[in-house]
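A single protein chain has been omitted from the complex, and every remaining protein chain is retained in its original position.
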Amino acid sequence: MRIMDHPVLGPMTPRREVEFFFEGRKMKGMEGEPIAAALMAMGIRVLRRSKWYGQPRGIFCAIGLCTDCMVVVDRVPNVRSCATPLREGMDIRMQLTSDGMRTLR
Amino acid sequence: MKLMVSKKTRKFEIIIECPEEIPCNPCEEACPRGAISVGVPITNLPVLDSAKCSGCGLCIPACPGQAIFIFEEREDGETIVGLPYEMLPSLEKGNQVMLLDRNGVDVGTGEVVKAVSPPTYSRTALVQVRCSPTVARDVRAVKKVLK
Partner (left out) sequence: MIRTQVAIIGAGPAGLAAAVELAQEQVDVLLIDEQEKPGGQLVKQIHKFFGSHKHYAGIRGIEIADQLFSEAKALGVKILANTAAYGLFGNRQIGIHKPHTYELGIVEADRIILATGASENPLWFPGWTLPGVMGAGAFQTMINVHRVLPGKKVVIVGSGNVGLIVAFQALQAGADVLMICEALPWVGGYEVHAAKVQRQGVPICLRTTIERALGQEGVEKIVLIRLDEHGKPIPGSAREIEADTVCISVGLSPLAELAWMAGCQFCYIDAMGGWIPVHDAWMKTTAENIWVAGDVAGIEEASTAIEEGRLAALGVALSLGVMREETAIDRRKEVTERLTELRMGPFGETRRIAKDPLCSL
């Protein structure tokens, strides 16, 4: 959920809306915002699954340190979604293994 | 600390709920009449000089801890609570608000008689609410009543 208005920060200045894909689904986000923020605004908080038990993982530190938020972007793994800006047309997938190797459906 | 102040046309009480020694003195800086003293070291608790206080309320939005309140008994018998407000929705004159005590318990409703948020207050509004005299001094926060 986006915080459109705020008592201290004021109304949100919108940035250019861009389309991207998450797990093959078309989504919309704001250009340049962290991928994790765009996904969160779309109600998505499961960003990947753990290697051994497939447990859901999402953001933890939100500042690019802990690597809990990693996703695969345009076939490149280990992208920290909290610290990487969203660009138009990005193909974002949940990272399912530690090396990001998976067959794209 | 509390102070009952009686001026010619206004009877008001300032409450500064600042109980700990923290390095902080914006209240002293904000008062145009030098009525609040913190001095040195700046961990001193603020002391209000009733002779100098005009009840202007400038200290209220200036306090970063939002710890200052004013309770006023007007000539016409109205009781007004003045407090800092930094939430949404922004309040304006005429709004009905829930009155909350220091534990967030609802102690009644009141009506906003004035709400100002000039740039000098840096987005902390000073809100004045008319309420029942029996609950006034318990009020520490307000919440707009949504229809």
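Every chain is named by a letter (A and B) in the order it is written, and numbering of its residues begins at 1.
Keep in mind that, in the parts below, a contact is a pair of C-beta atoms (placed from the backbone, for glycine too) under 8 Å apart; a residue touches a chain by one contact, two chains touch by 3 or more.
This one's a predicted model, so the numbers in the text were calculated from it and none came from an experiment.
One of B:88, B:116 or B:145 touches the chain omitted from the figure, and that residue is B:88.
In the full complex, chain B contacts the hidden chain through residues 17-26, 29-30, 41-43, 62, 64-67, 86-88, 100-105, 122, 124, 140-141.
Take chain A: the residues that touch the chain left off the picture are 1-3, 6-9, 12, 33-34, 37, 40-41, 45-47, 50, 55-65, 68, 80, 82-85.
In the analysis below, only the chains that are shown with their structure count from here on.
Taking the mean of the C-alpha atoms as each chain's centre, chain A and chain B sit 43 Å apart. Residues of chain B touching chain A in their complex: 86-88, 90, 123. Within the complex, the chain A residues that touch chain B are 5-8.
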